[in-house]
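Handing you this structure, nothing more for now.
What you see is the complex with one protein chain gone and the rest in place.
On to chain A.
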Amino acid sequence: MTKRYLVLLLLILPLFLPAQTRVTVRGKVTASKDNETLIGVTVKEKGTKNGTATDINGQYTLSVGNNSVLVFSYAGYVAKEVTVNENHTINVSLAEDQKMLDEVVVIGYGVAKRSDLTSSISTVKGEDLKNTTAGNAMLSLQGKANGVQVTASGGPGASPRVLIRGVTTINGTDPLYVVDGSPVGTNINFLNQDDIESIEILKDASASAIYGTRGANGIIIITTKKGTQGKNRFQLNSSVGLQTITKPKLADAATYALVFKERYTNDESTPLWNEKSDKGINTDWWDQTVNDFGYTQTHNLSFQGGNDKLIYSGSLGYFQQQSQFDVGQWKRITGRFNTEYTFSKTVKAGINLAPKYENWNDTPDLFSSVMRMDPTTPVFNAQEDWVANPFNNYARSYNNQTWNPVASVARENRHSNEYGMLMIPFISIEPVKGLVARTQYSVNARFRLSDEFSPVFYIDNLEKNDRTKIQRTARNWVDWNWINTLNYNTTIATMHHFNMMGAFTMEKEGDYQLFGSRDGVPSNHPDLQYLNAGTLTPQSSGTNIYRTLISYLGRIMYNYDNRYYLTGTYRIDGSSRFPSGNKYAKSPSVSVAWRASEEAFLKDVEAISNLKIRAGWGRVGNQNIDPDLYLNLIGASDYVFGPGGERQIGTSISQVGNTQLGWETVEDYNMGLDVSLLKGKLDITADFFSKKSKGMLMPKPNLSILGYPMWAGEMMTNIGTMQARGWELSFRWKDKTGDFGYEAGINLSNVKNKALKFVDNTPLLRGGFFNDFITRNEEGGEISRFYGYVADGIFQNQTEINSHTGEHGEILQQYAVPGDIRFKDLNRDGVLNEKDKTYIGKAFPDLTAGLNIRLSYKNVDLVSNFYGTFGNDIYNSAMAGFYSGADGQNVYADAYDKAWRGEGTSNFYPRLSDKDSNLNFKRVSSFFVEDGSYFRCNLLQLGYTLPKKITKGMGVRLSASGQNLFTITGYSGMDPERAGLGGVLEAGIDNIAYPNPRTFLFGVNVNF
């Protein structure tokens, strides 16, 4: 009996005993530097699991044992221990960890302390992205990470072009995105940017070699927000905005008519002028087709919380963007739930679930037709001629072949729905301290259904659709990858630090396609816009495409006394995309670093808190090609035989494969310097790099005489060796004086992309322009340079034409008349021909600059981001039509006034001519080349944080911002940024695409 009581007592004693000595401690945690309250600081009773976190006001309450020690810890701050004494209110002020060096960086298949890095990795915090509203997080990254060139590409849902450190491959320049350790491909449109905790960009091969053949274009690792122990925290971010596009100045009907007719009268022929144009109609096609404002909005609710067993974070987000047309929009709903459960000291498991839904209507690419359309044409036919089919009532362009853009918008009917789920479950086991085995199996499944309906209509013989067509495409992608890693962290003899990793991974991508179409839907009625309603020409197609990859990889990071660092990695990839015998590729890397600031002679220098010198080498591959490129494929080519005209099924070659296809590899050297001065107020990073790609893969146009069925005879070829060399320099200054805080970052970079060697020893000509090519890529030269004739003013009279001769008096331009462009006979051989072409411009900039400024005074803050490129040219090929009126297209408002019309009227713009026998507007020449430098204000945001007294403790910030607010440029086209896009061997050619809109937004952020 006694024994039994004794046991009971022993059992309940622990419950009572501490209670008698427990006290409740309260307090507030602030930052020592600025006395700002710190939210989410972990407060723990030392040696126990008892703990909490500070709330929105920096307050905490914790019941602890008397005389216990409280530990206050917070990322980026030096942890502090305070002993609980009779004073039960403990206010703590935490000092910032000056060095900020022990920040943990995700490096691929593991993490490392920033101080241990030996390669070039940029980190951008989710915090720094949140001020920009964008559907694609990369757009928010623009100008914020050095060496990462992000170029926006217009319409809703369009993915920007992301280039990391220039161009050494042309075969898909997009980097690989890795979300929470799972490679997800080259597009992250699906990701809600509010979910991002941090983005790491692996820029050099010594960093990206761990991703082997997926690393050629660099790696962008995205880590989503994890839960934190402590009280639930909520954030609500919401913004609504309007976007507009600057209207180009186009000719009205009267000016158009003048230009149109003069083109013929100058040729002494009768204008092909349509008499209907003389009825005084003046249609502004831009106003008729393009809306003044498109609407965009984003709303996001997220939360984090947890205890010592379970941490979780989640979000629900909505993003919507409209195009400038009546059709064309993108909606996205995303959800996320990240959990991690600690079973015991050794075992942890978790799952990240991210479902999404996207819905979009395709945005038609109509700016070109809007701008070319004949302004003398009305939008609609005369009302008395109207018929039942409303699509027939639009007018046909009177004087050119452009399709009525208002009618095109009305008929536009393409829409898609996509559902997806990214699931990343994992288990990690730490059987021995420092040894962690982790296995993660992620599945990324997406299901897309796209429908397209083309109504029947008749506007003209050449603007009609005789039969309705309905089509549906179902595409499912199910990708999985299985990643198994073993990490071991240890220190031997206090000086030798090891961080080792070995891994085995398998990946499989599955693409399941089904397509069906029918013609002859009985009417244009919306209820009939389904395949079943079609009556004619049923067609279907479908296939599965699988790609697999198996990889073995390892990494050793070693440092001696936190002064000397060495990292080595090795990866072997086997890929299904290459033929047997050529399936495996190896990717090694080595890098070293020296932290001079830890040496005795610098350790005590106050001003220098960090000084590190890095150097690395690595080699990565590129398996970014379609798996069928080495095959000769066959497609359908039917013909007719027999007295009844019977269809005979025929086949013919549809692709000539390149049997000599091999791996493309990129090898790079990197040297870098990280400096942190003045107690972390000033950070400087500098990098020099040289990347070389061998066996570069590219679709190469070939001679027509080969008879290849591919467009322009393009065949994927290992065309040669290319080099990107450059430097990056970034400065960040951060300080606070009293209530005034400021932070400024400047990123500067320069990359020279050079072609070293082409297999055929022949230059690669790209960028078609009137049966010629604009760019010429030549061995030893920079890529994407424009190659053409040098325009040398305008012939003012016949005498000038007659005196423009070769050495022996040969007339050089026999078709020229006064008002035509004079082209230079550069080699002075008396003939104007190919040999007189020279390099007349270059597409890539000398300098790319990003500028971030953040100012705050009390409750007001200003965030800004500027971005620009300098020293690049744009080939403004749109000028060919908008100053010539070729084929009767509309022109710029000043085209008539600027054109040459008699001696002395212009020495730049030639005369108007329909025949253009001198090829003023059809010859690749310096006439079209303009300076493409620009400096753009990407973001300007003014924020006001409401005083906590008013909000009852909630953090509420209101903001108003402008994105793409203004651009300083000398470029005359619509958008220098957009014009700089295009394939890397034919970049910088402006063909008028969807320009980047200017967006005005109003936002609210609430934290509670």
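Side notes on the structure shown:
Basically, a residue touches a chain if its C-beta (ideal position, glycine included) is under 8 Å from a C-beta of that chain, and two chains touch if they have at least 3 such contacts; residues count from 1.
Everything that follows uses one rule, which is that contacts and distances are computed from a predicted model.
When the unshown chain is looked up in UniProt, the name that turns up among "NADH-quinone oxidoreductase subunit M", "ABC transporter permease", "Extracellular solute-binding protein, family 3" or "RagB/SusD family nutrient uptake outer membrane protein" is "RagB/SusD family nutrient uptake outer membrane protein". Touching the chain that is not shown, out of A:Ser917, A:Thr951, A:Asn991 or A:Asn1007: A:Ser917 (per the contact rule at the top). For the options A:Glu81, A:Asp638, A:Asp739 or A:Asp846, the residue in contact with the chain missing from this view is A:Asp638. In the complete complex, the hidden chain is touched by one of A:Trp617, A:Phe773 or A:Phe927, namely A:Phe773. Contact residues of chain A toward the unshown chain are 269-272, 274, 346-347, 400-401, 429, 431, 437, 439, 461-462, 466-467, 484, 486, 504, 506, 508, 536-537, 542-548, 550, 574-576, 580, 583, 627-628, 631-634, 637-643, 645-653, 656, 658-660, 700-709, 715, 717, 759-760, 762-763, 765, 768, 770-773, 815, 834, 886-888, 915-917, 919, 922-923.
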